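Note that one protein chain of the assembly has been removed; the remaining protein chains are unaltered in position.
Labels for the chains are A, B and C, by order of writing; each one numbers its residues from 1.
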Amino acid sequence: MSFDPKNNDLLLTPKDIAKRIAKEIPDGSTVNLGIGIPTLVANYVDPLKGILFMAENGILGTGPKPKEGEEDLNYINASREPVIPIKGASIFDHAEAFSMIRGGHIDIAILGALQVSENGDLANWTIPGEARGGIGGAMDLAKGVKEVYAVMKHITKDGMLKFLKKCSYPLTAKKVVTKIFTDMALIEITEKGPILKEIATGLNQELIEEFSEPKLIIPNQTSFISKEK
Amino acid sequence: MSFDPKNNDLLLTPKDIAKRIAKEIPDGSTVNLGIGIPTLVANYVDPLKGILFMAENGILGTGPKPKEGEEDLNYINASREPVIPIKGASIFDHAEAFSMIRGGHIDIAILGALQVSENGDLANWTIPGEARGGIGGAMDLAKGVKEVYAVMKHITKDGMLKFLKKCSYPLTAKKVVTKIFTDMALIEITEKGPILKEIATGLNQELIEEFSEPKLIIPNQTSFISKEK
Amino acid sequence: MQKKKNILKNKIVSSSLEAVSEIKDGSTVSIGGFGGIGIPENLLDALLKHDVQDLTIVSNHAGQGEQGLSALIKQKKVKKLICSYAFHKNSYIFRDLFLSKEIELEQVPQGTLAERLRAGGAGIPAFYTKTAVDTDFEKGKETRIFSGEKTVLEFALQTDFALIKCHQADNLGNLTYKGTAGNFNPVMAKAAKITIAETELLLKTGEIEPESVQTPSIYVNKIVVGENIELRSEK
Partner (left out) sequence: MQKKKNILKNKIVSSSLEAVSEIKDGSTVSIGGFGGIGIPENLLDALLKHDVQDLTIVSNHAGQGEQGLSALIKQKKVKKLICSYAFHKNSYIFRDLFLSKEIELEQVPQGTLAERLRAGGAGIPAFYTKTAVDTDFEKGKETRIFSGEKTVLEFALQTDFALIKCHQADNLGNLTYKGTAGNFNPVMAKAAKITIAETELLLKTGEIEPESVQTPSIYVNKIVVGENIELRSEK
């Protein structure tokens, strides 16, 4: 198929993906946001859904970005961005923050991914043989929370697949991803196999299948993910 | 020897013992006080020695008893007595309190004892075969702190010895007591054996030896513990 | 590890009786308090009126006198007690039932009890400690030597419910405690699937500064303003 994944107007933008994820989060969830697109999600969550954002550097209840010039650098999220704590936020140290994460108290971690496998294995911290990246809190989050949403481009710039039968990069954790949000689709990992739940408007099932190594379960109805013009 | 240990004016009173212990605590120590005589010790410590008292229910820096009618029942020590936190006190929960104790941060625990052995084993929580007492924080304190001062009557009301070659009561911890303060003497536990450091004024070495099962090391000079009239 | 239910709905319940209504036969329930303070007295009182049996209770002590935990034990609703101090002279109700083998006892050193609860809330299934080494409490436990020091293996303790007492709660479930009335309450909140907090004061969300929160809202599922602030389960 003559589809150029590097520069295609049909691909979802980071903003599109963030908006779609924001819709997916169940009401009342407590959510940890990884660096990159995940951080954008907070901007699109309906405040009436009662969702709390938790940052592993010790804050439950991160709120909006402060206005320029009004930043207090003592209040940041794990992506090093200044934040304003919401009303009802709480602040604590790293030991308590990770005890909250590792103890199973956080509902969802939304994490950037390098590769995801069909059974939900996550690789998101380094490339084999390269002195690159770091593990940070990814392993604690991936194993500690109830659900992991993985966010990634569907394929690499070089056209390599990232949704695989088995990850080739060093793992962050096995069998933890429940949903994958890419610039092409939303795939749900289930016991029966990966389900192609939604496709970016303008793309089609065959394209997603071509760019996914695992065999996808195609439901009777596949919805389309809306895209901003 | 015709010595009646039940009712003898020569025996040290709880107050005498508390005063002697207060003198023994090195400057700048952090000290946990058990129930009973140990609690009295705080009353006799020179404030200039910079000693901090810690209670395992979550307070570092317990101060004097409040005046009658001025008690705030939210501030108590581990003996359930109302206390006023000193300036510079800190308050925390049970998990943090015991992490402080078990982590080796407390210098001395002053604990009541039922029996102590010549190598410093401590038995202070129950009598064999009886549904009596409870372990409470004694095992955590005995193993966690740097030094344990044991406090007890030298013999029981029935004339049974309490300073023994080997404890017959269930142990709280092995090899933890460094000093024993009784109503008759101050004995130091050392690698070479127990040293009779001090004797209550009016009593003598032979009496202490008679009422102690282990062989006591007698130093060239034994001091006398002063007694209030 | 345990997973706490999301509670989007208002956490405030209107009575202690309603707050404890979900507690079922066979539940494990931790109860805060130490030295007569920080005890969820109204919740305990409600539990006396709640039809339930075969409870496993986690508490620092075995109840003293006639009220609160003692009354619950007297009602024979408690199958097993996990505590650090079982036989206080005023724990005669527990003691009698223990001697007649109508209630089980697991006595745990106080620091180990706090640490086991902490582990239960922190995703640590087991840890090693030197507390209780070379004592009767070592019996039946795995031991292991680290750097020449003998230790025992202790397991995380998680509960179905925690009944805790706080000074202030906001509508979101952030809590503060006064003085040493915190004691076991914060760590029990973390180790429970459902934490029910009895508060003295109910504040609006935002009235507690983020740095002053002692129990973050995530650990709290239900809040009730204690009906009778003067009620004390122990004297």
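Definition applied: contacts are C-beta pairs under 8 Å (C-beta built on N, C-alpha and C of every residue); 3 or more make two chains touch, one makes a residue touch a chain.
Computed from a prediction, not measured in an experiment: that's the story for all the values here.
Considering the entire complex, the omitted chain makes contact with A, B, C. Set against the missing chain, the residues A:L40, A:I91, A:L186 or A:L216 yield one that touches it, A:I91. When the full complex is taken into account, the listed residue touching the unshown chain is C:G123, out of C:G38, C:G65, C:P109 or C:G123.
If you put the hidden chain back, the residue from B:M100, B:V116, B:A185 or B:I225 that touches it is B:M100.
Those residues of subunit A that touch the chain absent from the view are 55-59, 72-80, 85, 91-95, 97-99, 101-102, 126, 131-141, 143-144, 170-174.
Contact between subunit B and the unshown chain involves residues 26-30, 49-50, 52, 54, 59-61, 85, 87-92, 99-107, 144, 146. Where subunit C meets the chain that is not shown, the touching residues are 1, 115, 119, 122-130, 146-147, 149, 151, 155, 176-179, 210-212, 214.
Methods note: only the chains that are shown with their structure count from here on.
Shown here, the protein chains touch in a chain-like sequence that does not close on itself.
Averaging Cα atoms per chain gives one point for each, and the point farthest from that of subunit C is the centre of A. Between B-C and A-C, more contacting C-beta pairs join the chains of B-C. When every chain is represented by the mean of its C-alpha atoms, the one lying closest to the mean of all protein C-alpha atoms is C.
Distance between chain centres (mean CA atoms), subunit A to subunit B: 58 Å.
Measuring from the averaged C-alpha position of subunit A to that of subunit C gives a distance of 36 Å. Residue numbers of subunit B whose C-beta contacts span two or more other chains: none are found. Annotation for subunit C: residues touching 2 or more other chains are 118.
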